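First the structure, in the form of structure tokens, and then the observations on it.
The complex appears here minus one protein chain, its other protein chains still in place.
== subunit A ==
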Amino acid sequence: MKKISLVAFLVVALATVFYACSKSDGGDDGPGTGQGFDKSAMLASYADNLIIPGYTALQQQLANLKTASDAFLAAPSEGTRATLKQAYTAAHLQYERVAAFQFGPAESALLDLFVNFSGGLDYNFNTSGELTGFSVDSNKIEQNITAGGYTFTNMVRSSFYSQGFPALNYLYFGPNAIDKLNADPVKRKQYINDVLARFKALVDKVAGDWPAYRAGFIANTKTDVGSPIGSMINQFAYQMDLLKGPRIGWPFGKQSNGIVFASKTEAYFAGISGALAVENITSLKKIYTNNGNGKGMSDYLVALGKQSLNTDVLAQFDLVIARLQAIPDPLSASLTGNAAAVEAAYKEIQKLLTLLKTDVPSATGVQITFMDNDGD
């Protein structure tokens, strides 16, 4: 008897499952209910509207930078440098718009390490020496120029800090940059052109790889480590960590009992650190909402029933942007001259970081480490 009832139970259970399946099949083509959310469409939209165009725009800005750089190198003067600074600023601002896409092609090319190294997060800003944060290794750069031969592919800090934006920033806008160019034109100009060529090659590689990478990107709707959604959510937290750390907090002296490291602000010599920070966080909000097109992470949160969290995240984004805009550039001077404004921004950054590092990953079930985990 028991066997029969068990078999009957299993048959009924299976029938119920099949009925549920077929019912869903017969319905509309969209996701099953109002709660449904098309993750693939979200990822496709990210790839087509923000990521691929972002790298294309970066390629364009780098081409403009090369043109302005050629003009400057042909006749180094304050006048030609003013034009160059516009092109440099435009390129660096464009980089901030793709900075949070450090996965897939950009991650494979190690783009962020080689063109805009932040120093990473796992060290002490106060005690770990010069080559931390958004530094420039001017000694290495000068050595390279003198030697006339160099390799840009070494996986060491001195290599990261002697190419990409840090190197250009120093060579264009550093102390006595124009005098040094006029004193030693050949090797110095060669170095600048080599840095630009290396930069272009890296960005071309990333931009060139994305169209082929796109198919796998939009097809993978998992949320584990290394998945597109997992990577994007982790990048929100990582970019906020960079903002709280190397971009603002650590130069401000948060790790060092108030001792300010003004020269370690991003693009220090160009004096545009504040503008870069604002662009970074503004872009992050734009990524979070997918430019408000209804296919963003924010919409995914709403579909998961997390409206109030989403509202708070958006409000906090706006607050951080406003607080950062209130800090006058150059940030390096404001760290001491406008400490209250920096402190106010720092506080709001930490609140946004908490939301993006705890509430959002928790709400979306995103993994942050590879390790086995049976607890939460």
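In this section, contacts are C-beta pairs under 8 Å (C-beta built on N, C-alpha and C of every residue); 3 or more make two chains touch, one makes a residue touch a chain; residues count from 1.
As a convention for this text, contacts and distances are computed from a predicted model.
The unshown chain of the complex is recorded in UniProt as "HTTM domain-containing protein", chosen from "Aspartyl/glutamyl-tRNA(Asn/Gln) amidotransferase subunit B", "HTTM domain-containing protein", "Urease accessory protein UreD" or "Ion-translocating oxidoreductase complex subunit D".
For the options A:54, A:245 or A:274, the residue in contact with the chain missing from this view is A:245. Summary of contacts with the chain left out: across A:87, A:203, A:270 or A:366, the touching residue is A:366. From the options A:124, A:154, A:190 or A:336, the residue with contact to the unseen chain in the full assembly is A:124.
Panel shows subunit A; residues 2-3, 6, 10, 20-21, 24, 31-33, 35-37, 39, 121-127, 220-224, 241, 245, 249-250, 254-258, 303-309, 350, 353-355, 357-359, 361-376 of it touch the chain omitted from the view.
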